[in-house]
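Inspection log for the structure reproduced underneath, given as structure tokens.
Only a portion of the chains appears, each positioned as in the full assembly.
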Amino acid sequence: MAEKTTSVHYLNYLQLDKILEAQYPLSNKKGEKAHEEMLFIIIHQVYELWFKQILCEISSIMELFKKDKIDEENVGVIVRRMERVNKIMTTLVGQLDILETMTSLDFLDFRHHLSPASGFQSHQFRKLEVMLGLKIEKRHQFGGCPYHAQFEGQKKKEILALEENQSLFMLVEKWLERIPFLNMQGFDFTQKYEQAVNKMLTKEINGIKAANLREEDRSLRIRMIKENKKYFERVLSETQHNKAMEAGETALSYKATMSALLINLYRDESILHLPYQFLRSLIELDHKIATWRFRHMQMVEKMLGQKIGTGGSSGQGYLKQTIDKHKLFADLANIATLMISRSYLPELPKNIKTSLGFKFKN
Amino acid sequence: MAEKTTSVHYLNYLQLDKILEAQYPLSNKKGEKAHEEMLFIIIHQVYELWFKQILCEISSIMELFKKDKIDEENVGVIVRRMERVNKIMTTLVGQLDILETMTSLDFLDFRHHLSPASGFQSHQFRKLEVMLGLKIEKRHQFGGCPYHAQFEGQKKKEILALEENQSLFMLVEKWLERIPFLNMQGFDFTQKYEQAVNKMLTKEINGIKAANLREEDRSLRIRMIKENKKYFERVLSETQHNKAMEAGETALSYKATMSALLINLYRDESILHLPYQFLRSLIELDHKIATWRFRHMQMVEKMLGQKIGTGGSSGQGYLKQTIDKHKLFADLANIATLMISRSYLPELPKNIKTSLGFKFKN
């Protein structure tokens, strides 16, 4: 018997006595038991457990980026952890289907007990936003108070400290700036890229002029190309880029943007494969969080319509605003605007190409 | 041998010679074969096949609603078909994951061959929008032309005719208006409901006044309740409702709205079970189409960033606008705002309750 207790049991390992005894429906206490409140509690607890896991992965990724030297092996680890975070996000979106089996009428059976508690008070979700890089001045505001007014004591301190610390966004920016590819052995990427873009646009315009098109189609297409040209120019000019940063139109530094562009364009090179996967996974995360906010808003609409939230927010209105405003890696997604097709891609000098590959081939 | 050809073979039944010989990548023809173009073609063909199926189901539902008498059996059939449409929509959203394996660089290998073809030219998708009830004046516009300028001849005629016909929205509205529950055997639903709302709001306000709350919490909560009160009043007044309709704020008639509210409130009654499921499935469809637009927009962002679409649209910008603007059953979703908890629900007179149930019990 004594030995038995020292050996690991599923029940103890998972602390199930705590986990499974942590559901206290308020409607029970008040003598008007609402069957559906249990689901409401449990799904939120599940969300919080997953948030804990996401925070654990994101923290570990940030630690790796804080190292002086991030070798390929670490990028591999980072990519795998981002992949995991994204799979968790897929589950978080999907499981809204469960909560949507609770209808308006069911929810109203116990909703009045909850006020003023609210999902806005999820400390972990706020931490996640801050760690990823959401700045307080970029947040969609509601009511007169800052978001952290919801927290007190240690919890508040923690979130204020995180606001001061480096975010994942900042760490990624620095990493991109450090990557030694922009000026490799006499290959000036930005210059070569600019030439390629101009060649491409000239060819496109000539092609359209020569084609047998209706006038309106022709002018439409030329207009499209000219719009693109302007965009390219703005982004390639460091001065204009810095202005756009000051104006809050873009957040990623010029150098980091160029590195990200290079990685996207030459992602077929072995050494850039993992960095490319990583940049992609950040956009993925941004999109999945946005999808979660979007589906969350739909669920609230179904349950409450235009009713005001238990925390006093405009409910689905607030959620709708955050979908776009709380995106963090839009600058990485916008790299797609700058992509040119492989046929225009400046060829890498042979010596560089070799040094970007692996030694062993089979 | 002769007999064999007369018996059904999978190959012929499914017309696979047509289906599987209908992929002509333009990049092949132009001598610069792009591996990824096949996926681009096939996934769009799959989308169109599913659109055909959705149109088939929606048409059949509309036919049932056009009958003089829609008995319970038919509502059952309608609910099952709507459920199928919604499962198809789930697949349509999910399979965007496949297209997202095509990256910007891959797409640019053949994109220039496609212009000016564009997803805007999907005749079936336009038909679906019109059949559900999207009016041309409610559409998000881009360019100077109406959406149907994309079509010619028979295709254009068909879409213009659909614009004139009754939409699913209109048919549902009429069905709701005809449902004989609003004035049953002396039970005036609207009046009873209004009394219940007032009782609820008064009780809530008194509760807050009596509670030991901080002043700011108290005023916040009272403000919330007053906002709700206004909303209730506006909706319950037929005059105000009609004004809101004229102003384009709401589209569903007063009577239909009241019927939908009644169905939502008394959905536990046997006879209202299927009507409730049906109303719910319409909101579901609206939400799933919106989710598809949302995820579609994200995919375009990843592939093209801010590039202009092949059809000359602002690409993801257009898609973003349609998410909200092309919703059709928002008025049904907004019923949730009017819900009151079961404890305030006016009790049905016994004779009515019996007549809403089944005869057989066990």
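Going by the order they are written in, the chains are A and B; count residues from 1 in each one.
Methods note: a residue touches a chain if its C-beta (ideal position, glycine included) is under 8 Å from a C-beta of that chain, and two chains touch if they have at least 3 such contacts.
None of the values given here were measured: they were computed from a predicted structure.
The complex is a homo-oligomer: every protein chain shares one sequence, and counting across the whole structure file gives 4 copies, of which 2 are shown.
What we mean here is this: only the chains that are shown with their structure count from here on.
One rotation lays the C-alpha atoms of subunit A on subunit B, and its angle is 180 degrees to the nearest 5. Centroids built from CA atoms put subunit B at 29 Å from subunit A. Within the complex formed with subunit B, the residues of subunit A that make contact are 32, 103-105, 108-109, 111-112, 115-116, 204, 217, 220-221, 224, 227-228, 231, 264-265, 267, 280, 283, 287, 290-291, 294-295, 298, 301-308, 312, 333-343.
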